[in-house]
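One structure is given below, represented as structure tokens, and several questions about it will come after.
Every protein chain but one is kept in place in this view of the complex.
Read from first to last, the chains carry the letters A and B; within each, the first residue is number 1.
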Amino acid sequence: MFLKNAWYCAGWDKDLSLGQDGLLARKIADQSILLYRKPNGEAVAMEDRCRHRSAPLSLGRKEGDSIRCMYHGLLFGPDGQCTQIPGMSRIPPGANVPVFPVVERDNWIWVWMGEPALADPDLICYAIGPSDPDWILRTNHLRIGASFRQEIANLADLSHLSWVHDMTLGGSEDWSFTRPTHELTPRGIETRYSVRRSPPPAFVKHLFPPDALFDIEAHVRLTVPCNFILRFAVHEAGDAKTGPTNGALLLDTFTSQAVTPRDAESVDYYFSWGTSRETYMPGIVDLMYEANETAFLEDKRMLEGQRERQRDYAGAPQIDIVHDAGPVKMLWVLDKLLAEEAAGAQAIREVA
Amino acid sequence: MFLKNAWYCAGWDKDLSLGQDGLLARKIADQSILLYRKPNGEAVAMEDRCRHRSAPLSLGRKEGDSIRCMYHGLLFGPDGQCTQIPGMSRIPPGANVPVFPVVERDNWIWVWMGEPALADPDLICYAIGPSDPDWILRTNHLRIGASFRQEIANLADLSHLSWVHDMTLGGSEDWSFTRPTHELTPRGIETRYSVRRSPPPAFVKHLFPPDALFDIEAHVRLTVPCNFILRFAVHEAGDAKTGPTNGALLLDTFTSQAVTPRDAESVDYYFSWGTSRETYMPGIVDLMYEANETAFLEDKRMLEGQRERQRDYAGAPQIDIVHDAGPVKMLWVLDKLLAEEAAGAQAIREVA
Partner (left out) sequence: MFLKNAWYCAGWDKDLSLGQDGLLARKIADQSILLYRKPNGEAVAMEDRCRHRSAPLSLGRKEGDSIRCMYHGLLFGPDGQCTQIPGMSRIPPGANVPVFPVVERDNWIWVWMGEPALADPDLICYAIGPSDPDWILRTNHLRIGASFRQEIANLADLSHLSWVHDMTLGGSEDWSFTRPTHELTPRGIETRYSVRRSPPPAFVKHLFPPDALFDIEAHVRLTVPCNFILRFAVHEAGDAKTGPTNGALLLDTFTSQAVTPRDAESVDYYFSWGTSRETYMPGIVDLMYEANETAFLEDKRMLEGQRERQRDYAGAPQIDIVHDAGPVKMLWVLDKLLAEEAAGAQAIREVA
């Protein structure tokens, strides 16, 4: 079950070119979506299905602002209105195709899957895009055979860095002994981790003396459906007894990760990672990129293995642990929004 | 749901050799069929399943006119009679395998899937085979992941030439502004298209001056399950105000296409295309062959995409357009025959 009234990331803006072949077919929350740009560059999102005989419009042809279905030639404007049926003078009712509000922000394309009147751009999650001049970021895309609830549980609890990523992003067991603070937000949670006097992650261990220790301040903003925005600052180990580290800032990093459910069994994962321009050093972002690629394949292997066991042992009892606090809170927010949406739809049915 | 009392094309006659390994396994209308030739060349079609423990007879061995199941050695005559069970002197009842009437005509092998007593060869569709001395035809075979009802809708309406095949068999929008005439036949429809003063199809455009125009007379005979026989004649553009073109005949082409449902989700497509010997010119049939290969992959892409949407949006409403006249008529004939068959089976059950 997917939230309808939410912004879903449909990819990086560079995935959608102005070219004649720039027709992007995505599956978002069980819906088939066609994305394309009008000649003026504006993005359009519409249901990727002709209302005549269900041909995919993504096999169609751009004509100015419009899309022509290339099975029988029906022409659709960027508002989904069917404007021509070759050989007919009249357009029958029911020929129009639903379109979806689209906003581009932070180099991401966002599609609103619910009631268009409710599509408030202020609900788009905070992020920093790769074109931000203050940051040096690299991006990529991965598809994973897992549910987005699994992804939420993965991202709302960074204790897994110690284990899943012990050869890459992790480097000690500190992450699984750190107790973060979680704060509910209207559409997610904010989480802060303070890791103190910790060795460097495995992927940069060779850059430091063996006894090097660091303080880390991590700040996560997680919002529905599953957008994970993380500022991750590495400091020299400080000596403050309480509160934030007083060690000097070494590396200020930012990663924006949008996990978009395709269907119940798979997600599209659009992510960036890099450093502030101020703390950048040559090669560091490329190294982070490589480590991240490997780390996300570590997640993929674990989540797809978990999915298989969840299927084979459906309904088997499970236990909760202390690190579930983040996942539990985030899934609670999601389920609350789902329940509100269902109640709203029910109320509308009762009035009608 | 498939019509049982119908001839289904099982392939080209050259697909079935006299060789020791000449055992052809086909799936036709949800039935597994073994085809082979007796030493005298006659084709046999039988259920591809031993009645002992369901081993495929297509993994068996030809012995004279017979087939031996190579799991436990049961021997079956070309009439399906079990004639030997090694180690046993008696053949238990129930050991015989159903056989199906087979007719070879126009280089196609036809199998009757229903009541053998009703297998009237006159019900086999009209066609012209590649061995016809008056025609130069090339043939091929393709498997498509679509239902045969989608194929009927595709073939009973050539307006899609303008769109699906705009880079190959089409060349203008004329096909989608032409109103053909449809005529019901006992087991299908006949359709005639007259396209006037139309540019050449894309795949031969380079052979003509830019302003070349032609008249086309196309005559389609479509019969159940989905056999599409098309005579397609290209004329110089004429000036007759009404009736058939009076332009000189340039190229007389013929294509026989048998689309055989394997199951609800896939079809085997056996097709030919070429010209009359009289209008043949060197290289033309090879060019048609290449264009056809490409064009059928265009269909495959569209139909398989359509299938996916039909599955994902099962039961979603759809609209009808003017070009559905052919598909609607042909599917009406099919459904009428299916209903008659069901009623006949019901009547037999009531008598019994």
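By definition in this document, a residue touches a chain if its C-beta (ideal position, glycine included) is under 8 Å from a C-beta of that chain, and two chains touch if they have at least 3 such contacts.
A quick note: this is a predicted structure, and the numbers were derived from the prediction, not measured.
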item: Per the touch definition above, residue among A:E173, A:E190 or A:E293 touching the missing chain; value: A:E173
item: From A:A248, A:V322 or A:A347, residue that would touch the chain that is not displayed; value: A:V322
item: From A:Q31, A:S54, A:T139 or A:S162, residue that would touch the chain that is not displayed; value: A:S162
item: Subunit B, residues in touch with the chain not shown (by the definition above); value: 30, 32, 48-49, 51-56, 58-59, 68-74, 85-88, 92-95
item: Absent-chain interface as seen on subunit A, which is shown; value: 153, 157, 159-160, 162-164, 166, 173, 176-179, 301-302, 305-306, 308-310, 312-313, 316-323
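We take it that only the chains that are shown with their structure count from here on.
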item: Rounded Å distance between subunit A and subunit B, as computed from the means of their C-alpha atoms; value: 47
